[in-house]
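The following block contains the structure, expressed as structure tokens.
Complex shown without one protein chain; remaining protein chains in place.
Note that the chains take the letters A and B in the order they are written out, and that residue 1 is the start of every chain.
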Amino acid sequence: MELFINLTINGLATGMLIFLLAAGLTLIFGLMSVLNFAHGGLFAWGSYAGVWLYLLTNSFIAGIIGAIFIGILLGFITEKWIIQPVYGNHVQQILITLGFMIVLSELLKVIWGPNQIAVTPPAYLTGSWEIGNILIIKYRAFIIVVGLLMYGLIYYMLKHTKIGLIVRAGVINKEMVQSLGINIKRIFLYVFMAGAAMAALSGMLIAPYAGVIHGNMGMEYAILAFIVVVIGGMGNITGSILAATLVGIIGSFMAYYVPELSLAVNMLIMAVVLLFRPQGLFALKG
Amino acid sequence: MNSLLSLKNVETYIDQYHILQDVSFEVPAGEVTVLLGRNGAGKTTTLRTIMGLNPPKKGEVAFKGAIMNGLPPHDIANRGIGYVPEDQGIFGALTVEENMKVAMKKESDDVMERMEWILNLFPDLKTFWKKPGGLLSGGQKQMLSIARAYVNETELLLIDEPSKGLAPIVVEKVMHSIQEMKQKTTIILVEQNFLMASQIGDYFYIIDDGRTVFNGRMQLLREDESLRRKYLGIA
Partner (left out) sequence: MIIGIALFVFPFIYEDRSMLILFTQIFIFAIFAMSYDILLGFTGIVSFGHAMFFGIGAYCVSVMLKHHEPTMLLVTGAISLGVLFSLIISFVVGLMTLRLKSHYYAMLTLALAGLFLVAAEKWRTLTYGNDGFTFQVPEFFHDRLHFYLVCLVLMVIVYFGLKRFIQSPLGRILLAIKDNEQRAESLGYQVLHYKIIASIVAGGIASLSGSLYALSLRFVNTSVFTMDITLDALLMTIIGGVGTLIGPVLGAAIIELAHHWLTGLAKVHWIFERWLILFGIVYILAVMFFPNGIVGSVRKLVSKKEKKEDVSTSENIVKEG
């Protein structure tokens, strides 16, 4: 029983981190029809920049703020100079974002070196609570709380703010939104920056959780995020958090019982969803 | 002539296709100008060109004397042009209220006044205020689309085939409300239904093969059957 709960909590924490990464991807895809293959690069950059600042200042909060800041900045650069020039051409977009992914992850190794960096959580998030026989590691609980808070925030923004309303309208019909006098390019930029910031935050949070960060972490987690986006349905935030939880928990249990197959199972789910339900497992209607 | 909008020798390409080859017309303020012509003649593209959705390659589109070539659609909309596309462009998953809110740039007195006026014209919208736009009937969608295009300080409304796919009785209703809207704003109407067009139009332009080939006051077309036969293929 304890094992079951522990694995579930572990899976939930991983799921929340993947959700943060996937949330940006799915929103960007829904609104702009851009599948950002560089998203993992933004994630890795958030991780490295955040950890660097964290180790430098010894303040975890500073690390988080730094990660978000670098995410916003890189998001701006990516949208303005990488994606906008080829807007509307799917093949070029796919190719260019993948190219930018290479540049981002190589640049990372140039700046911080190719070796992995060890990271531990701050003192106040180290250790665990014991409830009966169940051990809850504080940092995991922290990640779950942050993930849920972020989901709540995104949900609120989409449902109850003007910009959220415009984003939802834009997902349905971009041309009409423009015809109503809204500069959709600016909305694209905002959404992209927000998505990049979330990816960077996820990268920062994952560092103490995984214990080490390394240069190729971007692609590794990006693949998980792609899987989540597909399972959850592109452009669907609630679908994303459900799918991320599913992928996280499957990953956690598989890693314990049959570690060989953990990634394979997730990929298989994605392949099956793509083939039989390309609109996503959690989409209500076409 | 006191024209609100004018097109001069406009040419538009979609991909490599030369859709508009030479379109020129003037839209007098406060009147309804109807664009007539066969299917595929370029009427919808004309509206999209004005809106900046298919920008013109050559020629000149001027609104209130200012040339608008190359402006992005949102800029054009903000100068006071509202667009009601052929498929109405309703945000189906958004409620009627939210559909209106997307359009409202600000909540000034003027905009609120317009809102009130248009909702009085289309009381159905008030009834289904919290209902998703996708669940409205065809006629109601048309009304919502028109209301949405009108609510900002719109001086010119572009309406693309409002009668398409609607039951005759609903068509009548929609046409009646367009007639009402004439008091408030200038209108360009694309319409296949000649009977309807002739009832509310003041001027007409005929577009054929991407060119404006004939124009005049609506009365002319109403009275001259041979003209109708020649350009529209109808009696």
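Heads up, the rule we're going with is that contacts are C-beta pairs under 8 Å (C-beta built on N, C-alpha and C of every residue); 3 or more make two chains touch, one makes a residue touch a chain.
Note that the structure is predicted; figures quoted are calculated from it, not measured.
Engineer: Quick check: which displayed chains does the absent chain contact?
Structural biologist: Per the contact definition above, the missing chain touches A.
Engineer: Which one, A:M176, A:V230 or A:L281, makes contact with the chain that was left out?
Structural biologist: Of all options in A:M176, A:V230 or A:L281, contact with the hidden chain holds for A:V230.
Engineer: Going by the contact rule already stated, which one of A:L3, A:I102 or A:V145 would touch the omitted chain in the full complex?
Structural biologist: Considering all chains, including the one not shown, the answer is A:I102.
Engineer: If you put the missing chain back, which residues of chain A would it touch?
Structural biologist: 29, 33, 35, 37, 82, 85-86, 90-92, 94-96, 98-100, 102-103, 106-107, 109-110, 114, 219, 223, 226-227, 230, 260-261, 263-264, 267-268, 270-271, 274-275, 278
Everything below uses one rule, namely that only the chains that are shown with their structure count from here on.
Engineer: Give, as an integer number of Å, the spacing between the C-alpha centres of chain B and chain A.
Structural biologist: Averaging C-alpha atoms per chain gives centres 43 Å apart.
Engineer: In the complex formed with chain B, which residues of chain A make contact?
Structural biologist: The contact residues of chain A facing chain B are 162, 165-166, 168-169, 172-173, 175-185.
Engineer: Can you name the residues of chain B that touch chain A in the complex?
Structural biologist: 51, 53, 72-75, 77-78, 83, 85, 89, 91-94, 98-99, 101-103, 105, 148-149, 152
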